[in-house]
Each structure stands twice: as C-alpha cells, then as structure tokens.
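The complex appears here without one of its protein chains, the remainder shown in place.
The block that comes next holds chain A.
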Amino acid sequence: MSRARGDEEEYWHSSKFRAFTFDDEDDELSQLKESKRAVNSLRDIVDDDDDDLERVSWSGEPVGRRNKLPSFQSLSDALSDTGVKNYAPELRRPKAEYKDYSSDWSPKDTVRRMQRGKICSLERFRSLQDKLVLLDEAVAGHDGNVITAVLIFLKRTLRREILFRELEVRQVALCHLIHFLKETGEQKLLLDLLRFLDRTEEVALSQYREHLNIQDVEKRREFLKGCIGLPFSAEDTSHIQDHYTLLERQIIIEANDRHLESAGQSEIFRKYPRKASILNMPLVTTLFYSCFYHYTEAEGTFSSPTNLKKTFKIPDKQYVLTALAARAKLRAWDDVDALFTTKNWLGYTKKKAPIGFHRVVEILQRNNAPVQVLQEYVRLVEDVETRLNLATKYKCHDVVIETYRDLKDRIQLTAYKCKVERGSADEEKINSILNNMVRNACFFFQRLSSEMAVD
C-alpha cells in the first residue's frame, strides 16, 4: 500500500496543490452553456456514431454490442454493465450476423469511420483494385492510425512483391509501413522492403542498428564484422570498420586486464582498481584507459596507446590531450614533460604542444598539479596577457614576477607585492628586481645626462 500512497502523493505534487472546489463551474455557468452548444455541434465531427449498431473489428470479428445512448455523449462508445461479457473473445458471435451491416460502406466511408475510432471490417475489399482505392483514401485522410491499419490488412492479404511494387508509387503509405515495421521489430521484412526500393544506405544503417540489441560482446563483434561489407557511404564505412576493430581490441584488452587484475601482480591495477569494464566504451575513452594502464607498452601490443593511435589514425591533438589527462591523473609529471619535449636533429630539446600550453595548464590544474609543475607550463604560454592571467589565477608567483620584469612594469610589480607572502623568497625577488630597475634607471639617466652634457 505504501507504493500506492507514494504514487498518490506524486500525483498531488504533480498537479496543483490547492484545494479543489466546484466554484468555478458555477461561475462559468453561462460559458458552459455556450461551450456545450459548441461541443454539441462538434459532435458531428468527432463523434458521429448514430449509424452503427454493431462494432466489428477490422479483421472481421465482431467485438461486441454497443448500446445506443440517446443523450449528449462525447466519448464514443458506451456499454451497460450487462454487455460486459459480450466482449470476451470466446463469446464472439458468428460472422454472418454482422456482415450485411458492413458490406455497404464505400472505401471512403470505411476510412471516415475508422478515423472516428470505429472498427470496421476490411475483409470485403478483395480485389487489388479495391484495396488500393482503400489505401489511397486512407492516405488522403492523413490519419496515420488508419493508414497503418489498412497497411496491416494489405500486408496480410497481398503478395509481398505486389505490396512493395504498389507502395513504391505511394510514398506516404510507404513511410508509414517502414515506420510500422521498425516499431514492431519486423526487421526481415523491413530489410527486404528497403532492398527492393534500392535504398541501400538505409538498409545498411537499419541493419547496423541491430547491434544495439545484442548484449553478448562476442556475438556483437561478429555482427559488426558482418556490417562492414554493407553499402554505407564511403565515410560511414570507415567508421563502421573502426567500430568493429575497436570492439575486437577491447575484448582482447578486457580479457587480459581482468586476468592481470585478479592475479594481483600488477601494481597499477592494485593501486587503481578498475571501476568498469572497457567493453563498448568510445575510442577516446579506450585511449585514456590505455594511457592510464598501459602507457609504457611497446607499440606491438594491442593495448599500447601508440598502437591505438596508429590503428585509428587519432590526430596528434586528440592523442596529446588524452595522454596528458591520463598521466596527470596519475601525477606522472615526467611523462607529462616527455609528452611536450621534442629533440631536433642537433640534439637540442624544445617544448612544443599541439594544443597550446594554456590548455595544458588547465588540464594539469584540474588534476591538482603542484605549483612547481604548473608554472613550468604557464611560463611556456606565448601570449603575454594569457600567461599573466593564468599565472595570477594559479598563484605561479615566479612567472608573474618575471613577466612584469620583462615588461619593465614597475607599477604592476609593486602592486603584486601584496599578493605574495611577506618575508618569502618571492617578496625578496620582487624587491631585488625593483632595486635593479631603479639602478638601471639611474644608470640610464646618468648616461643620458652625460650624453646631453657632451652635446
């Protein structure tokens, strides 16, 4: 019962909280009369059901008897309690009894009745000609519910080739059938239809979609392998190929790592137990995983980052970003350093980042890198303004001080003094630079004045 109460409460909260009174109805009595009149006339549109006494399903069986209600009635059918049992399937009445009621309806009337939620027999539409007229009427009415109902009837009673052929020239109906087949999961018929229509790319995508329903990874991999040959666009083909290759890799890596982890021999897995399996993860996540657990492996192994990079042609930028995030998370600052160090042919080393050093700083900061590490990269930010901003934000005093020194900005440097700890090395550094600046300035003035004197 508690669940029931919970649900009730949920409803209370989801509807208005205020106590309900029927006052509004009295207040609006006049409007009500007016709208009642309006709705009465509306009835002709939505609820014109005087003409049928019998309800039959569109596959031909009667579904029950309905009582005619003389009064204003806005919902379509009404039944007295005694009529109840007539609805049970075992109590259906024989066909002969309803037949003459339904046989008079033209395709147009049939469609119109179905639009009003009435159930009609379609069995009497026997010839192909009749069936197609019925379908065209349904399409003209735009009611998908009716179109679909007619399509189900045609699907059941027409040969496949004929159905396909006729739908090819009836695009709206065709769309409805495709949607219907997708919804009901009739994959085989759907693919046959798309193939017949030569919509090969759709066939491919629709087939590929199926992999989502396969839980078992081995089976999923096999299925994806089968997808590679499907007629995708050139661009998509390479993605599908990659998808397959990735899953194949993941299965190998997963088996291997699960074993390593349970054996308890590997330090990295002991220290950082895996939170989830790597199966079915995106490529970039897989690369991160491999940079985290398998960074130092030789290119020959499937789990090494460099192998992944090569196999999937991961751009430099993407690779560096991912490796940086993974190594920073492990606080492996030497690896981070190596990531940006390049040697030229003379053997000189140089720092280079394909993603810009400001981004490097942000990622390191997010991983709580210590100031010593951080400032090394802040220093490498080329744009002076960005460098100053980052250095100030992350308290890399050295970098701020040096930058102001290089800019010969005494005012800013003096102002910055209050941001560093009193008596610290940083303060000393500022003081010494300021003094130097004064000395240099004096020297400059001396020279200037002596030169002027010479003049």
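The rule is short, and it goes like this: contacts are C-beta pairs under 8 Å (C-beta built on N, C-alpha and C of every residue); 3 or more make two chains touch, one makes a residue touch a chain; residues count from 1.
The definition used in the following text is that contacts and distances are computed from a predicted model.
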Among "Aldehyde dehydrogenase", "Nuclear pore complex protein Nup85", "Vacuolar protein sorting-associated protein 33A" or "IBH1-like N-terminal domain-containing protein", UniProt-listed name of the chain not shown: "Vacuolar protein sorting-associated protein 33A"
Contact partner of the left-out chain, one of A:189, A:205, A:230 or A:330: A:205
Of A:106, A:171, A:349 or A:368, the one touching the omitted chain in the full complex: A:171
Full-complex contact with the absent chain, from A:217, A:230, A:260 or A:284: A:284
Interface residues of chain A (partner: the chain not displayed): 1, 3-4, 7-8, 10-16, 18-21, 23-25, 28, 31-32, 34-36, 38-39, 41-42, 44-46, 48, 57-59, 73-79, 81, 84, 87-90, 112, 114, 117, 119, 141-146, 148-149, 152, 171-172, 175-176, 178-180, 183-184, 205, 208-209, 211-213, 215, 235-236, 239-240, 242-243, 246, 280-284, 312, 314, 317-318, 321, 355, 359
